[in-house]
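A single structure is presented below for examination.
Only a single protein chain was left out; the remaining protein chains are all shown in position.
Here the chain labels run A, B and C in written order, and each chain numbers its own residues starting at 1.
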Amino acid sequence: MHATECRNRVAMKTSIIESKIRPREPVIIEGLPGLGSVGRIVVQEVIRSLKAKRIATLYSPQFPYYAIVDSKGLARLPRNELYHWRSKTDRKEILVITGDCQPQTSVGQYEVADIIMNYAVELSAKLMVTVGGYSSEKKDKAKVIGAATKIEIVNKLTELGVVINKSGIPVVGVSGLILGLAQPRDLAAICLLGETVGYIPDPKAAKNVLKILARLLGIDVNFEHIDRDIVRMDEIESKMRQAEDKMDLALKGSIAEKTTSYIS
Amino acid sequence: MHATECRNRVAMKTSIIESKIRPREPVIIEGLPGLGSVGRIVVQEVIRSLKAKRIATLYSPQFPYYAIVDSKGLARLPRNELYHWRSKTDRKEILVITGDCQPQTSVGQYEVADIIMNYAVELSAKLMVTVGGYSSEKKDKAKVIGAATKIEIVNKLTELGVVINKSGIPVVGVSGLILGLAQPRDLAAICLLGETVGYIPDPKAAKNVLKILARLLGIDVNFEHIDRDIVRMDEIESKMRQAEDKMDLALKGSIAEKTTSYIS
Amino acid sequence: MHATECRNRVAMKTSIIESKIRPREPVIIEGLPGLGSVGRIVVQEVIRSLKAKRIATLYSPQFPYYAIVDSKGLARLPRNELYHWRSKTDRKEILVITGDCQPQTSVGQYEVADIIMNYAVELSAKLMVTVGGYSSEKKDKAKVIGAATKIEIVNKLTELGVVINKSGIPVVGVSGLILGLAQPRDLAAICLLGETVGYIPDPKAAKNVLKILARLLGIDVNFEHIDRDIVRMDEIESKMRQAEDKMDLALKGSIAEKTTSYIS
Partner (left out) sequence: MHATECRNRVAMKTSIIESKIRPREPVIIEGLPGLGSVGRIVVQEVIRSLKAKRIATLYSPQFPYYAIVDSKGLARLPRNELYHWRSKTDRKEILVITGDCQPQTSVGQYEVADIIMNYAVELSAKLMVTVGGYSSEKKDKAKVIGAATKIEIVNKLTELGVVINKSGIPVVGVSGLILGLAQPRDLAAICLLGETVGYIPDPKAAKNVLKILARLLGIDVNFEHIDRDIVRMDEIESKMRQAEDKMDLALKGSIAEKTTSYIS
């Protein structure tokens, strides 16, 4: 075999594929998978309440390398999705970013967050809001922790009942990088984190964030769906606790037996 | 020593090196190393049956960093190979992609799959078919699981006896990414996965896939070779089981001895 | 949804964002987080003593992927910062590089060090000095180990009491790469490493380096602040030792108990 040509092209880059609809000066809300799925649950309820429409898709070679196959047998790449809502009464517009996954590496995290911020600048976004979970052992009286790029916005957050963590915290992932990258672009950005134990989806923590978000943006949110999820997760958790208790008992029994056999 | 020149060139990229032969509107079948070697066995039987000829080679810095030396002492890079077949009776063409390895990183997986898809678009490929293994504990009545980019094709697959996994599955690796990358390019793509335990080459699972593939593409496949492989693997497996049973017995004996020495 | 546009931009690169002030032929001192925080403490004292002003910021996708939120709730990216001082009596200028973090990967380390060196060449830097910690078990009589790119500078260092490690050492991280990258650019560079046990911030080791640095550069350093830090760290360490001793005693007791219960 003789080589006659060497094809060697630039491979797939992180890209946003748009439809014809383009938001104008929107508030952008980002909620991707993370601790207690808090961010993702919050934005799903926003999308549901506002009946926002999907208008764009973000693909990245920094996402996991598999196809997702749905229950009908249809395959697609892991992706982030951009949903749009335009108020019928005033010029308010919201763009919600959510999806299957976050990038897998540090460089990938910066790459995706940067693409999002460039898009935000193109759309003349008025405000970036990122939502997620904040690791905490408290199960009751879970608070909403906040951060922002400007002191005026921080003050507004505290008026709404958001707590500022006095000891300083890191906000990990795309949610954090959006705030970090907003500052040098002179974009206003806010982060709202619901305290959560975080090992299973936590709709309670999400509701705490959602209530603040609704007041902050002046949008109507329907809490019926999330309230049903809270009831359902409570049931699942209580079943898990019962199963764990049984396992503990069984384990102790088995250890007792073993110990006995060793020292008898 | 005085530096007089600084040479600094762009290093090797993922590339397809072609011969003079170019397929026209082929069906492309991809089967690379993976679970139970199912994909690779399937496409090797297709190449053997059709007497397809190697017409191109894909190299990538994302492949493992060693040379493969054959039994004659000849060295070469790990690579993927493209085999071509043209029907003598009609305009049907098939391009088979197989090889030594898959890329080693997530970004590499996207890079190689993307290069393949760009090439497919250049050739005006009619259909992409990816084949592989699907992890399962069932040894008997192993099914073929399928997925596709369009609902019409999914329906056609179920007519051929392919099973759709109702709970949704990920298809990991180049096989999955080809499906994912086919959709935004408006290319039709199918994935056929043979259920396999997967820890050793599984020609039985491969035959299940091969039968569907032959009917789907209307090609003549000779099953003699794969049937011999099935017999041979059955023998190897039964020997391995015997060896394992002996090991188990020996191990139990030795533990008994040791325990005795500890508590005597 | 129909794709009408594919946006795909080059993502954020390692960058230095400058203000209007540009140093001329400065001595550049680098001290980033590392062993015993020695490098960072040294340069913080230089900045404090000289009342140097921040004039530039270095961002990199090779830094950790989170936002840092301060006690007021303000968020920003991890970054390196460049502080500038100009003598009022002569043309002496100093540029200090410090910050939150070092790059996370080998390629990232080279990328950031290279950007710094290109900037140094642009500014016609007269000398590069990197400072850090050097792992050692000696708690008393900790020395300052040195290295440089030219034998004349090494000799000057030994005159100042700096020790040359006869068995050869690696200098890991940006501090080392700056020296390595200075040589082919024909830039003079020095590394000063304070011997430290290194598991907690070590202002003593930093003071050892700082004294050499002050004499080397002929700058006035106020040691009051670092002396207070030394006293404070001594107190913390002695408390930690007491706590450890208690833990050890408790642990021994508990082991004794357990052993007893096993063999009784």
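The rule we apply is simple: contacts are C-beta pairs under 8 Å (C-beta built on N, C-alpha and C of every residue); 3 or more make two chains touch, one makes a residue touch a chain.
Keep in mind that what you see is a predicted model, and the values were worked out from it rather than measured.
Q: Write out, one label after another, the shown chains that touch the chain missing from the document.
A: Across all of the complex, the chain we cannot see touches B, C.
Q: Can you tell me which of C:20, C:51, C:91 or C:141 touches the chain that was removed from the display?
A: Here the residue in touch with the unshown chain is C:20.
Q: If the hidden chain were put back, which of C:142, C:157, C:206 or C:221 would touch it?
A: C:157
Q: Suppose we count only contacts with the excluded chain; which residues of chain C make the list?
A: For chain C, the residues touching the absent chain are 13-20, 54-55, 57, 106-107, 109-111, 114-115, 118-119, 146-151, 154, 157-158, 164-173, 176-177, 179-181, 183-184, 189, 191, 263.
Q: Which chain B residues would touch the chain omitted from the figure, given the whole complex?
A: 1-9, 11-12, 17, 59, 61-78, 104-105, 108, 262-263
Going forward, only the chains that are shown with their structure count from here on.
Q: If every chain is a node and each touching pair gets an edge, what shape is that graph: line, ring, star, complete or other?
A: line
Q: Rounded to the nearest 5 degrees, what is the angle of the rotation relating the C-alpha atoms of chain B to those of chain C?
A: 180
Q: Between chain A and chain C, what is the separation of their C-alpha centroids in Å?
A: That pair's centroid distance is 35 Å.
Q: With chain centres taken as the means of their Cα atoms, state the distance from chain B to chain C in Å.
A: 49
Q: Can you list every residue of chain A that touches 2 or more other chains, as numbers and ranges?
A: 17, in rising order.
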